[in-house]
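Here it is, the structure in full.
For this view, one protein chain was removed and the others were kept in their places.
After this line comes chain A, so read on.
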Amino acid sequence: MTSTTPTQPSPLHNSRSPSEPFDIVTTYHHLLSADPDLTMPVAAIESLVLALSSTPTLTISETLALLSTHVATLKSAIPNPISLSAGTDLFQRYLISSLQRPSSPDGDFESVRRHLLTNGRLFVERAKQAREEIANFGRHFVRDGKTVLTNGGSRVVGSLLQSAAEASAGSVRFRVIYVLDSDNLHACTAAEHEHRGRAKRLEAEGTATVAGLRKRGVPVATIPSSAVGYAMGEVDMVIVGAEGVVENGGIISRLGTYQMGLLAKSAGKPFYVVAESHKFVRLYPLSQFDLPIEQDVLRFVADETSGKSGKGVEFTDEAIDVEDGKAMKKNSIADSVDFTPPNLISGIITEGGVLTPSAVSEELIKIWF
């Protein structure tokens, strides 16, 4: 993980238009809420494009410094910056490596900058197009007579399944088991209510996907995540989305994905991940607790009464960097993610084809080194 510590804004950063300072966090949130189809990495890229266009920079190092300031600000303001850091990393690497390419006729700074500024929408469109490409390709995985298990509110999975349903035009011959934990959300404490917005949205997306599938004639069963093991015998394949695909080929995805992977593995069912390649992130987690985010999942409470009010004695893992008192907001349980290691994953369906988990590192190495 690249540094998530907020650095001091550079003098150059401060010197620009004092009237209306550009707020990357607001921009990011605005972009995400304005377009429900936007993924977090792409929203981050888009925010950086807007940040660049709002600040005239003249030199390369000035631009890079500005970008890293904005990236640091953005990352520190978001409870789970893993996914968006895939986008910001990609953007920064692109800038650096296209400036480093000496042979390229477009290698000069001005041209690269202009390219990035003028084609921001193009990047967004491409990212959305990638989702459609994945759906078009991945729907071939959903064969007649198969039962697919999926979870979460992943838009890629939703469009893949809907594309598969549309392709079979009227005579749908596959079934879907959808893990929807709507009941569990009510169990969250008062402290988590502020995060309920996103969780609700994800839940709504899951419900919308289910409704969309049913409208297309696909038989869908919704189950709580506690029933995954029970249902596994009926399942032919598992397809999940991902927030981020990490360097070793594992994925970071909604809480509950890891156990689905474990169960699928033990039942010998293929476990496919659908993710656009801009979600590849340079991160090498070794275990669940190695993620550079704080999650409010394990809350040890000794006092029964205070536990209910959410003020219990908490033993949180302080090993993760919490610096200068400006601790990152914790990820609420509804927003929490887990890490599914690569040995549980049969294949990663990207817009570039089906990759084995070990191919992810190569793609990342291509842009980083």
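The rule is short, and it goes like this: contacts are C-beta pairs under 8 Å (C-beta built on N, C-alpha and C of every residue); 3 or more make two chains touch, one makes a residue touch a chain; residues count from 1.
Assume contacts and distances are computed from a predicted model.
J.: The hidden chain: which UniProt name fits, "All trans-polyprenyl-diphosphate synthase PDSS1", "Translation initiation factor eIF2B subunit beta", "phospholipid:diacylglycerol acyltransferase" or "DNA-directed RNA polymerase RpoA/D/Rpb3-type domain-containing protein"?
T.: Checked against "All trans-polyprenyl-diphosphate synthase PDSS1", "Translation initiation factor eIF2B subunit beta", "phospholipid:diacylglycerol acyltransferase" or "DNA-directed RNA polymerase RpoA/D/Rpb3-type domain-containing protein": the hidden chain maps to "Translation initiation factor eIF2B subunit beta".
J.: Going by the contact rule already stated, which one of A:67, A:116, A:135 or A:333 would touch the omitted chain in the full complex?
T.: A:116
J.: From the listed residues A:80, A:225 or A:277, report the one that touches the chain absent from this view.
T.: Answering carefully, the residue with contact to the hidden chain is A:277.
J.: In the full complex, which residues of chain A touch the absent chain?
T.: 31, 34-35, 37, 45-46, 49-50, 53, 90-91, 93-94, 97-98, 106, 115-127, 129-130, 140-141, 143, 277-278, 280, 346-347, 352-359, 362-364, 366-367
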